[in-house]
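Below is the structure I would like to discuss, written out as structure tokens.
The complex is shown incomplete by one protein chain, all other protein chains being positioned as in the whole.
On to chain A.
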Amino acid sequence: MKDMKTKFSVKNIFRNQIFIPIAAMLLLLIFNLILDPSFFKVTLGYNSAGNPVLSGYLITILDSGSELAILAIGMTLVTAATGGQDISVGATAAIAGSVILRVLCGGNSRPEHMQAPIIVAFLVAVLASMLCGAFNGILVAYFKIQPMVATLILYTAGRSIAAWINNNELPVISDESFSYFGGFIPGICIPTPFLIALLCIIVTVLVMKFTTLGLYTQAVGINEHSSKLNGLNPIFIKFITFVILGVCVAVVGLIKVSRISTINYSVIAKDIEMDAILAVALGGNALGGGKFNMTASIIGAYVIQCLTTTLYKFNVQSDALPAYKAVVVILLVVSSAPTVRAWFTKTWAGITAKNVKEVG
């Protein structure tokens, strides 16, 4: 951030990491503005419980993109520290969601009342999901297994474990208060998932500001050996990033099961790992580890949701969505290639130089 203020100039815009996700977001918004300005309409209405709620495409984006934004936080750290990605987050979210329902139901799949306070259920889920993170972390940090291979284990087994936790039953929570986390808290017109995401972002900002986590993570990612020589413990730092991701995943699990008050083991949070990795990439972070920009990742997550919502709005077949995301990935990869970037900077320098001449 300091960099931006002191060295802010047009030339540096293209170099700045945060440029890519913001440009992508603006592009999408302008596209929508031209084709249908009603995209920006936000109305205040009431839901069926009589509570005030905001609605509109923009609110939908903030609402549905929250899970991805929360995941992007953890995924950015893992990517920076290990130079690899965790592909088990969707399956772990299923486990976390399943644990929450199990604790709330207490073994009976259709309880009249919740058997435990939601906070207890959530904390147990956090614990479970931190354990999953720790498992991945140990494999990656201590046993030096490729992150994608190590997390493949839970990616394959996670959903079965989730089903096993609830004896293959599909519990349904009928209590109204459980749906607040994926809907609206009475009296507050902003979707709760967005508030939760905001809370996570604030916590992350504070952690980044007051601890050395960010610095250490980048140091390990850039050069593990030299960071070790400087007295850091790379194994522990890699391990801890996976555990932090585990906490993020538990939050996502809570929102996901709260949205529909039940769970479907095979489709809950499906393919979310790919979107989370895409968010990190969209944020301009090197997927090979090292320096990272958290803000860019979070904006990247909302860009993906903005793209999804835009495509739904124009009635694009939803099974074609991955194809559109693929196009974005291709553009992204190409535009972030060093040669293309150099060309951009050069061309821009050429244009400004010309302007200066004309003025002069």
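The rule is simple: a contact is a pair of C-beta atoms (placed from the backbone, for glycine too) under 8 Å apart; a residue touches a chain by one contact, two chains touch by 3 or more; residues count from 1.
Assume contacts and distances are computed from a predicted model.
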Name under which UniProt lists the unshown chain, selected from "TIGR02186 family protein", "ABC transporter substrate-binding protein", "Spore germination protein" or "Aspartyl/glutamyl-tRNA(Asn/Gln) amidotransferase subunit C": "ABC transporter substrate-binding protein"
Touch with the omitted chain, as defined above, among A:N16, A:Q115, A:S160 or A:S335: A:S160
Considering the complete complex, identify which of A:T60, A:T76, A:T92 or A:T204 is in touch with the unshown chain. A:T60
Please identify which residue in A:R102, A:K238 or A:R259 touches the non-displayed chain. A:R259
Write down which of A:K228, A:K291 or A:K313 is the residue touching the left-out chain. A:K313
Interface residues of chain A (partner: the chain not displayed): 38, 45-49, 53, 55-57, 60, 64, 110, 159-160, 162-163, 168-170, 172, 183-184, 256, 259-260, 262, 264-268, 270, 308-309, 312-313, 315, 317-319
